[in-house]
Every structure is written in structure tokens, then in C-alpha cells.
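Missing here: one protein chain of the complex. Every other protein chain is in place.
First chain written, first letter: the chains are A and B, and each begins at residue 1.
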Amino acid sequence: MKHALLGAAFAVAAATAAFAEDYMIMAPAAPGGGWDSTARTLQEVMVAEGIAGNVQVQNVPGAGGTVGLAQFASSAAGDPTQLIVGGYVMVGAILTNASPVSLADVTPIARLTGEAVAIAVPAASELQTIQDLVEKMKADPGSVSWAGGSAGGVDHITVGLLAKAAGVDPTKINYVAFSGGGEALAAILGNQVTAGISGVGEFLPQVEAGTMRILAVSTEARWPGTDAPTLMESGYDVAVQNWRMIAAAPGLTDEQKAAVLADIDTLAKSEGWKAALASKNWADTYLAGAEFEAQLAKEVEATTAILKDIGLVQ
Amino acid sequence: MSTFEFLLQGLGTAMQPMILLYALIGVTLGTAVGVLPGIGPALTVALLLPVTYGLDPAGSLIMFAGIYYGGMYGGSTTSILLNTPGESASIVTALEGNRMAKAGRGGPALATAAIGSFVAGLLATLALAFLAPHIVKLALVFGPREYFALMMLAFVTVSAAFGESTLKGLTSLFIGLGLATIGIDSLTGQARMSFGVPQLLDGIEVTTLAVAMFALGECLFVAAQTHGLDDKVEAIKGSVRMTAADWKRSWPAWLRGSAIGFPIGAMPAGGADIASFLSYGTEKRMSHHPEEFGHGAIEGVAGPEAANNAAAAGTLVPLLTLGLPTTATAAIMLAGFQQFGLQPGPLLFATAPQLVWGLIASLLIANVMLLVLNLPLIRFWVLLLRIPRPWLYAGILMFATLGTIGVNPSAVELSMLVIFGFLGYGLRLYGYPIAPVVVGLILGPMAEQQLRRALSISQGDWTTLVSTPLSATLLGIAALALIVPMILRLRGKGQVLTQIAGDSD
Partner (left out) sequence: MTGTPGTGRSPDGAAFIIAGLLAVFGAVLLWDASLIPDKGGYAGIGPAAMPKVVGWGLIALAAATVAGAFKGRLASVPRQNPVPLLLIGAGLIAQIALLHVAGFALATGILFAATAAAFGKRNLILTLPLGYALAFGIYGIFDGLLQLNLPGGWLETLIYGG
């Protein structure tokens, strides 16, 4: 009896392994968050589009994704069926948490989606342009309080980069970290702080309702839905995007990596993925392969530098 | 159309038999999953959301509302009967409710919780419908300094949960405050008390601590009694229904709980847990039977249960009027709304009135359905207590670990569950109250962060804390609530020192 059971188990295991195109996607966050929903959307679309027969999602939350990343790097090495979702937040978290495992220990495949970070003030504020805000910061950095997400996150990094680009000492910025975009938004709406910084999607409904004004967006190009200028065109050399990506296991052969890249490419260009992006209000910022790797390397370098300047990383 | 006509139209849609059936299914599923220890409303809604996907908008909206209310209510059932609160807002319910259940009054405790949730849900949903735009303006007045003052008030009022010994209550509270410092400090990104263990960087999950301390701690404590427990559990003593006296004592508590819960829930950094703490403190102070608190006072169940339900409806105020998800449950609800094409935000009431009123009508219907389903079920729920101890506690531990495993199946997280379970056992053994530990873990970081935010905005000027009438008033009330009983005690007994130094039993 026992042998029969074991035999059946092996048969099932062999049968599952026979699907060459199965994937296990790790979401290095708890169920319900952004990375989790990215992983689950990938799962849905991959199956629906016939890219993979069976896709599983595994949640390993903790420390800005670094707990999941560390587990992935060690347990998935050389396995082409394992993927991990990640994002720009991870770049910062790896540095601030002094994580022993970094994005160099996995194989980045592609950037899938992203969002601009926007700088906004309450409608009643006397600050009309991003220049007004920067001038105020130059005169007295402490008098400009910024409400944004957690310390060392993309919001904080963007304020640091802006200060540096404008010639203000980044250690002198008065950044007030709030837990979650909701609380920060409430602080801005309630006139508790001078300015706010968060994902542009959180501000757009407020702008529409006339309670808030976006002064600038962080991406290289202007963002749909707002006529706010970019930081670049306002004269500050800052370009940041809060992106989400998919990466594969370390130690893949070139053929294995090419196969994963091809699958993700099929996915990113599929109608199902485009429909999913539209329904979730995610922007398509697809960038794959060598171009993405080069971009990533540049961002890691810039982020490391600014986190040192702000004083979050020694 | 006026507000009222919109609501009537929404109710009309919701009254169709199929829609009512969906509401019933939603409430049943929500209660069934929410009843498990360690699975609070947020996880319940997240788990069951896919069930609603296949239905038409009206049907899925109402099933969703049913799941939400069912999940909220399910948690209080196990808190009362088994002393296993799975989420922070049910902790105070367990304090008095479980005492009542152990005295054979589980029926009335469940009834007052169910009816209180209904009354609060009704009042709060109506307030949501008619007052949301005004309430939200008030909620935005709360900045970091006002929240800090509110937290101080909450700290003072939770001393009502200390039990009879101030020393032991304070000790428990400080253990919680100490545990709260573990993890990354969210204001600076600095790691504290994490000793290089990456899993500790996120701090201690409130659910893990609550499930460990209450469910696991209780289980260990019961198991270790050589001679069995003196207080033999009686499933039912007297009626399972509420007596006339129960009604008389519950009514004011329900109303006060609703009045406290709704505005606190509407504040972006408020939340159902704080509302339930404040309500419990208020009930203890206002009660004609303060001596019953800690031994099964029905007000102590009625008030907090009403408050946490009203607060849950309150969180819909910033969600619907500003698009702000202020709690985990609200964030998941936001995801739910988006599938109905409802994009919460400041213009929602203007741009999609049918959907908003449909949702509000659904909440009202689901609320009624919850009562219809659960009142008759109470007599069956109390039979849970008749399950022989070995099976009952083995089942509790199974579900208690299930919640943790489902969210984060790491060995570190599960080890924390075990360690805190034994800590909970130790605290019980020596008569230290459990609730203040969890309260400290919840309120400690909130108070610390709000204080530091307020000071950061004012650039280090401490007078900012009393610079608005609101914050000054709240701090003043907190100070009075702390000092007045001390003075009374000093004058009355002259024993304040011994009270602080070594009160026991």
C-alpha cells in the first residue's frame, strides 16, 4: 500500500515536471500588496494566453522583499521555471537593510510596469511651481516638510535626488515618513505639511476634484492624465520611476535565459496582459533584456549614492 | 435626486430575491471563515473576494458586503466563546465576553455582540450615507499632533483593561511597548532590536502576537492544570437569550460605542482597534456595575463590539470620499470596488451615485442578513463549548497556526508564535493581564511615530503638541483621566503607593 502511494506520488511528480513551461512565481510580499497582485496577474495571463500550463504563486514577505529575494537566490539557483517579482523599492531596501543578497544575485528579465512619482501641494498652498518649492527649500530646508511613504523608499529617494540636483544638502531635507499613501495623502489634504510626494495615481483623483495641485512628475516624459512638467524640463536632473519587474533564477544557461525572455516577451505583447494593465490602471513601461539590465545598473548606482547622501546607508 | 431617493432606489434593487440570496451566501461564507482564529476581516475579504467575480455587479457588490460584515462578526464569536481573538479589534471583546461565556452566559454575550454590531452597523451606515462629506472634513483636521493626543487618551483609557493590579497591568503594557520597538523604525529606516535577523525587520505582526498570547497561551494554561480547572465550563446557564436587565444595560453601551466608533474609524489614522479600546474604557467608567468588569460585564462586550463595527463603517468615509484606504481591510475593499468599476475618490459621490448608493444599500441589507442568520445560530455556537477539551483545543491550535502559515509560512514567524504562546502562558500563570501586551504593541509605535512626525513638522518645537484647541483638549482630558482617579485614591485610602508597588490578586 505504502509503495503504491509512493509510486503514485512519483508518477504525479514526473507528470508535473513533464510540462516544460510551468512556472513558480515568488511574490516577496504578503498577499494583497502590489507585488502580490503583479504576481497573480502574471499567473492569470500566463495561463490564459497559453504561455504556461500551470503557474503557482508563492508569498515570502519581509523586509521590503529582501527576505524573499534571499530565499529565491539560494533555493531557485539554476532552475529556469522559477521567477520572482520585484521592484524599485527592493533596490533601496537591499541597501538600507544591508541585505547580503542583491539584484546581482538573480537574473533580471524585464521591467513590466511603472508609475511616476509626483510632487504635489494642497490647492490652497501659495506655492505655484516646482521652482517656488525648491526656492523655499533653498532658503530654509527645515521649513519645507514633505509627506511621503516610508523612509528609504522611492518617495524619500526622489526628494533626496531633487534636493541634491537643486544644490540643497540632502541630509537637511525635512522628510516626514507616513505609513502608506493614504495617511500621507490625508496629511497633505489637511494642510499638515508643505508638500507631498507619492505615486501619481494617488494624486490624480484629488487634482480632478480641485483639492490638490501637482507641481512636477519624476519620469523622463510627462505622465498621462496630468499636464504637470517633469523634473527634467523644470531644470532638475532627476528621473525616477517606481517600476515593477520580473526576474529569473541565478545560474541559468544562455538558452534557458533566452527561453524565459521569450515567454515574458510574448506575455508583455499579449492582448490579455494589455487588458489586465488597463483594468488595474498600470502603465506599460516594458523594457527587457540587456537594455533593462543597463538601466537597472544605472539606477542601483544612483540610488546607492543618494542613500549615502541622505545618510540612510553608511 | 436627493440623497434619500438614491438610497430608496438602491434598497429597491437590493430587495430582489436573488440579491437577497447572494447576501445570505456572502454573510454565511464571511462568518464561516472569519470565525477561525487568526483570520481577521482583512484576510477573510481577501480570501473570499474571488468568489464574487462571476456575478453581475449588483450581486457581487452585495455578496461582498455580506462577506465583509460576516468576517467582522465571525471574529467576535470565537473571541467570546474560546478566548481566541484573531485581530486587534476583538481583543477587548474577549476580555469580558469570554468571562461571560465561562459563566454560562455565552448566549447573551453573543447576542449583545450581534445586536450591537447590527445597531452600530445601521447607525454608522446611515451616518456614512448622510454625513460622509462633513465627517471627512473633520477627520482631515487631525494631523500628527492631534493623533498623538488621541493616542495618549487611548493609553489612559486602556488602563481600564489592566485588571486589578496597576503594577501587573503596567508591566504587561511595557512588555508590549518593548516588543513594539522590534523592526525597522519607519521614520528613519533604522533597524532596532533585530539583531541581524532579516525576518525581524518588519517587526512583530499584531495578529501573530494576539493569536499566540490568547489562543496558544490559553490552551497551554488549561492543559497544564493538574487538577483540572476549578471553573468548570458550563455551556449554557439560564437562557441563551438576553434578559431584560441585559437589554437595559446593553442599549446605552451600543449607542455610546457607535458614537465613539464611527468618527474614530473615519480618521485616516484611527481604526477599529483604538475605537474598541476607547469604548471599553468609557463603559467601565460609566457603568453602574464597575465591579463586574473583569468578571463578565455585558457592557464590556456591547460597547466595544458596537464601536468596532461602527469604526469599520467609518473607514468607508475616507475610502469613498477621498479614495484613502486607511486599514488593511479598506485596502482590500478598494481592490474589490475597482472590479466593479468604482474608482473611489473625491468625486465618487458625484460621478457614480448609483454604485455608491448601491453599496450603501448593500451594506444595510447585509447588516440585516447578518442578524437574521446569526441570532438563531447562537444556540448552536454555544455548543462549541460542549466539544470535549482535547478535540476543541487541538482544533483551535490547528486553526491558530493556519492563519500564520497562510500569511507567512516562515520558520521564524512560526517560532515567534510558539515563543509568545509560552510567554502568554507564563503571564496567565502569574496573573498578568494579556490584553495590555497587545495594546502596547499596537499603540506604542503609533504614538511614537505621531509624536516624532509632529515634532519634525514643527522642527523640534514641543509646544506644537498643545498649539491647536483640539490637541490641547484631548491631552487635557487624558491628563484629567489619569490624575483624578489617583487623587481620589490618595484621599480615599491613602494607599496609592502600595497600590502601585505591589497590588496583586
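Of note:
The criterion applied here is as follows: contacts are C-beta pairs under 8 Å (C-beta built on N, C-alpha and C of every residue); 3 or more make two chains touch, one makes a residue touch a chain.
In this text, all values refer to a predicted model and were calculated from it rather than measured experimentally.
The missing chain, though absent from the display, is touched by one residue of B:Ala103, B:Leu126, B:Leu397 or B:Leu482; that residue is B:Leu397.
Among B:Leu220, B:Met242, B:Val356 or B:Ala435, the one in contact with the hidden chain is B:Leu220. Where subunit A meets the omitted chain, the residues involved are 5, 8-9, 12-13, 16, 31, 54, 56-59, 142, 145, 174, 311. Although one chain is not shown, part of subunit B still touches it, namely residues 33, 47-48, 50, 167, 170-171, 174-175, 177-178, 181, 185, 187-188, 190, 192-193, 219-220, 223-227, 230, 389-391, 393-395, 397-399, 401-402, 405-406, 409, 411, 414-415, 417-418, 421-422, 425, 429-431, 444, 448, 451-453, 455-456, 459-460, 498, 500-505.
One rule holds for everything that comes next: only the chains that are shown with their structure count from here on.
Contact residues of subunit B toward subunit A in the complex are 42-43, 46, 139-144, 184-189, 191, 198-199, 201-202, 268-269, 318, 322-326, 328, 330-332, 335, 338, 343-347, 407-408, 410, 449, 453, 456-457, 459. By the touch rule above, subunit A contacts subunit B in their complex via residues 30-32, 37, 59-64, 66-67, 70, 96-97, 99, 142-143, 145, 150-152, 174, 176-180, 182-183, 185-187, 189-190, 192-193, 202, 205-206, 208-209, 211, 279-281, 312.
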